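The complex appears here minus one protein chain, its other protein chains still in place.
By written order: A and B. Residues from 1 in each chain.
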Amino acid sequence: MMISLGEIAELVEGRLSGDPLLPITGTATIRDAIAGQITLVDKQKLIPQLLKSSASAAIVAEGIEPSGLPFITVGDVHRSFAKITTYFQPPRARGVAGISPRAEIHETASIGEGCDIHSDATIGEGVVIGKRSIIHPGVRIMSGCRIGDDVTIFPNTVLYENTVVGDRSILHAGTVIGGYGFGYETVEGAHRLSAQLGNVEIGHDVEIGSGTTIDRGTYGPTTIGDGTKIDNLVMIAHNCRIGRHNIICSQVGIAGSCLTGDYVIMAGQVGIRDHITIGERAIIGAQAGVMSDVPAGAHYLGSPAMPEREQMHIFAAEARLPEMRRQLKALQRTVDELVAALNGKSQQDAA
Amino acid sequence: MMISLGEIAELVEGRLSGDPLLPITGTATIRDAIAGQITLVDKQKLIPQLLKSSASAAIVAEGIEPSGLPFITVGDVHRSFAKITTYFQPPRARGVAGISPRAEIHETASIGEGCDIHSDATIGEGVVIGKRSIIHPGVRIMSGCRIGDDVTIFPNTVLYENTVVGDRSILHAGTVIGGYGFGYETVEGAHRLSAQLGNVEIGHDVEIGSGTTIDRGTYGPTTIGDGTKIDNLVMIAHNCRIGRHNIICSQVGIAGSCLTGDYVIMAGQVGIRDHITIGERAIIGAQAGVMSDVPAGAHYLGSPAMPEREQMHIFAAEARLPEMRRQLKALQRTVDELVAALNGKSQQDAA
Partner (left out) sequence: MMISLGEIAELVEGRLSGDPLLPITGTATIRDAIAGQITLVDKQKLIPQLLKSSASAAIVAEGIEPSGLPFITVGDVHRSFAKITTYFQPPRARGVAGISPRAEIHETASIGEGCDIHSDATIGEGVVIGKRSIIHPGVRIMSGCRIGDDVTIFPNTVLYENTVVGDRSILHAGTVIGGYGFGYETVEGAHRLSAQLGNVEIGHDVEIGSGTTIDRGTYGPTTIGDGTKIDNLVMIAHNCRIGRHNIICSQVGIAGSCLTGDYVIMAGQVGIRDHITIGERAIIGAQAGVMSDVPAGAHYLGSPAMPEREQMHIFAAEARLPEMRRQLKALQRTVDELVAALNGKSQQDAA
């Protein structure tokens, strides 16, 4: 497949600097681009890398003007680049999957119009699914779940009883929503499981990454707010209330009954102990271990976590610890000598 | 649905203080309760929260006497509250699922009476399943596995060859039991996989959380002791021997050939290096990295982990590190001046 640079400029409604007849054979990022391909440059600092690459042209943001190769200036580099990439690799036509005869749908379930329910999906008693939702193969939706419109649930994901999923949410493969909360009381040497009468309620426009697990509440719901994005292999425990538009990166673990405000960000591998409240727009750095409440807007780091500013001072001091230790020893020696000398002198004086 | 407070007191065999005719419409925890609902108070310190809530009544533990709203005193608050919650949300009748014609069961497999084997479950050659066990949709039980009585295996869980599961154990969705151990020998630049001849043996009354993985032993079994509870996304490597009644929280990783005694507790995101022994009733704090054996009854914290008491002193000192660094610098200056002054003085004296 081939298209001229001028046609690409038209496709993305961009401003072309260079030869409109130059043939372009595909797209690639800077590190992969070969001759004939167009790449993208969204930051000024990438220009040296671009000039060393084999790319034949670039889509650039306003104000970026690489010399030495033709470029197309656009308002939204990523949108435009995606459009061109899609031109070269058009997605397969989705086809009309509809409801597979190999899906198992309980007679009491209600499926909205335009849904795709793929083979080997299992839809339980009393489940309600809205319009145009896609349920991939091997998804298990247990009794009483309610799924909104335009939801996508990727293969082999499991929703336990009474899970709620809002409109336009995306659940990636292998996620497990609504398993039992990990709460026990020890009675005569055995751990007795707590009540498991709650469920999980996921808002609208939520995305949940592959292999993530969210446990049901004890008596009420565990909730995920609208617009929140959760990465792969995250664990959210029973009774948590996650706010709206949170960003929760991979392998984060949030223990039971935590609350987060809106627009909270947690970087990878963060751990939050149980019953913690995290204020809106707080940011928790990677691998932090949060042991106490975090105020709104605060940046926390470290394990145990503390305000970023304090933690950075501590990190800096830790890096100097061996030096501090040597200094302390040397100082001790000097002071010991001083004391000895002065004692000696005092004795001399006294003599 | 509605029921009077007096009827609720009878249901839970509790002692009512307040109007027996008060109508109750449902249950909720304190933070969610609306007017008409009954909530629960298991700790004295929750009374202020209760009084600020909209709950119309409370189930309370012996000795807790909130003023200003009716309450029912019971011996076991959580049992009683669960009973009332279940009254308002009766579970769906389980129905008699029996053995689904859509399950694939090898002709040599033996299924005990009263089992439910759901659709799309796969039961391999020579598998033996006890009585009244429930195998949910999409569970894969490979050849030679032995499953006890009253076991529940939630959807899409995978048991590799020869896995053993004891009576009354619960395996949550998406767990993987018996995958290959991660052991390699490097031969001529390539990593050669070790023998994978062992299996996994899970005791009685064990619970395993969603997405957890337990690898098979090299030549013999990896074992999980009776009564041990394992949370979501935990990794237990080949040849481990986990004791009885352990509590292993989410995202813990235990490397190969570790041993734990009975009643060990590991908090979230703990990592244990290979070939470590952890004594009975030891407690390992969240995110700890255990690099050496832990004695029975010890509390360990930190990475590298050490006894909690020592680690708490170190954490406290770390928080003061920037201050210590300033103090050290100031002290150095003072001592330098002292030395200079004394040298000057000595020279004066000598002069």
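FYI, a residue touches a chain if its C-beta (ideal position, glycine included) is under 8 Å from a C-beta of that chain, and two chains touch if they have at least 3 such contacts.
Note that the structure is a prediction, hence the values are computed from the model and not measured.
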From A:125, A:149 or A:207, residue that would touch the chain that is not displayed: A:207
Option from A:3, A:22, A:69 or A:82 whose C-beta touches the chain left out: A:82
Hidden partner chain, touching residue among A:6, A:268 or A:307: A:268
Option touching the unshown chain, where A:47, A:128, A:296 or A:338 are the choices: A:338
Missing-partner contacts on chain B, residue numbers: 104, 120, 122, 125-126, 138, 140, 142-144, 156, 158, 160-161, 174, 176, 179-180, 182, 184-185, 189-191, 193-195, 197, 211, 213, 215, 218-220, 233, 235, 237, 239, 251, 253, 255, 269, 271, 273, 287, 289, 303-304, 306, 310, 313-314, 316-318, 320-321, 324, 327-328, 331, 334-335, 338, 341-342
Where the missing chain touches chain A, by residue: 27-29, 32, 40, 78, 81-82, 85-86, 89, 92, 102, 118-120, 136-138, 154-156, 170, 172-174, 205, 207, 209-211, 227, 229, 231-233, 245, 247, 249-251, 268-269, 286-287, 303, 315, 318-319, 321-322, 324-325, 328, 331-332, 335, 338-339, 342
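Here is the rule we use: only the chains that are shown with their structure count from here on.
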CA centroid of chain A to CA centroid of chain B, Å: 23
